[in-house]
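The complex is shown incomplete by one protein chain, all other protein chains being positioned as in the whole.
Coming up: chain A.
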Amino acid sequence: MVDIDRTIELIKNSKHVPEEDVKEICQKVQEILIEESNVQLIYPPIVVCGDIHGQLHDLLILFEKNGQVPNSKYLFLGDFVDRGFYSVETFLLLISLKLRYPDRIYLVRGNHESRSITMVYGFYDECLRKYGSVNVWRYCCEVFDYLSLGALIYGSNSSGGDGTGNGVFCIHGGLSPYIEYVDQIKHIDRKKEVPHEGAMCDLLWSDPDDVPAWAVSPRGAGYLFGENEVKKFLYSNKLNLIARAHQLVMEGYKELFNGGLVTVWSAPNYCYRCGNVAAVLRIDDYLNRDYGLFDAAIKDVDAIPSKNPAAEYFL
């Protein structure tokens, strides 16, 4: 039996977590995630966070600044892994917290929580390096398939303030031309690898842009959508905000379309070079927004043992 509190402490000190423990945590967290619906209903107050991309020490700063779990409630909008040095530890910390405090932290799937993407963008290589085999990568990918696709945050004030809506739709990427109502997302069979096209793909891949209507995305997956699509979606679903992540914004967050949509980015100095600040979106009981900015952790690498040096080409 894994001691989850001890594991959380291990990770926070960037110590190695044994493979057997990873396996057990991954299996157990699936049992919790499978019970969650595709779009989780969550009540505020809550801290909404964007991409982390393996920047563990910055994630620890995020918790320090906004309150530790379970004192504060969190929603993470995906892209926990790839690119950074500590994707394994980042993902393990988040799912360990989920296991320990299932009602105090919610995890939504990002486009990087996928087998094909992690094989290209670093997480696969990292697992191989740190554990000497791809088992840990496999366990984590199975968890990816159970992550929910989005969340709805409902305000406790049912009158909805300005009368236009009373809720925040939270998603990693954005809207899909196949999804007019949030309810339609519930019909998706989410427990699979992220498909190359269709509603599930779009929700994880799309981006807002200055376009008059649905447009092709330069990413090769998902769509670009504009103010019209956002207005329509908010109106149809009686919402007042779409909160999403997926794109680096130098200021940490960026509101678009008269405040109808916000991009939140939570990886400061992305890839150790972009020089951006990071942000979280704090939503109170009345759905008021407050952004918390933070900078990168000033810390150098700790000794995470690697079992499989990358220099195999050079032997």
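Keep in mind that, in the parts below, a contact is a pair of C-beta atoms (placed from the backbone, for glycine too) under 8 Å apart; a residue touches a chain by one contact, two chains touch by 3 or more; residues count from 1.
One rule holds for everything that comes next: contacts and distances are computed from a predicted model.
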{"item": "Chain left out of the displayed complex - its UniProt protein name, from \"F-ATPase delta subunit\", \"Serine/threonine-protein phosphatase 2A activator\", \"Trafficking protein particle complex subunit\" or \"Large ribosomal subunit protein bL21m\"", "value": "\"Serine/threonine-protein phosphatase 2A activator\""}
{"item": "Full-complex contact with the absent chain, from A:101, A:214 or A:291", "value": "A:214"}
{"item": "Residue, one of A:18, A:177 or A:259, that touches the chain absent here", "value": "A:177"}
{"item": "Residues from chain A at the interface with the omitted partner, ascending", "value": "53-54, 82-85, 111-112, 116-117, 120-122, 125-126, 129, 177, 196-197, 205, 214-224, 247-251, 254, 263, 269, 271-274, 276, 296, 299-301, 306, 309-311, 313-315"}
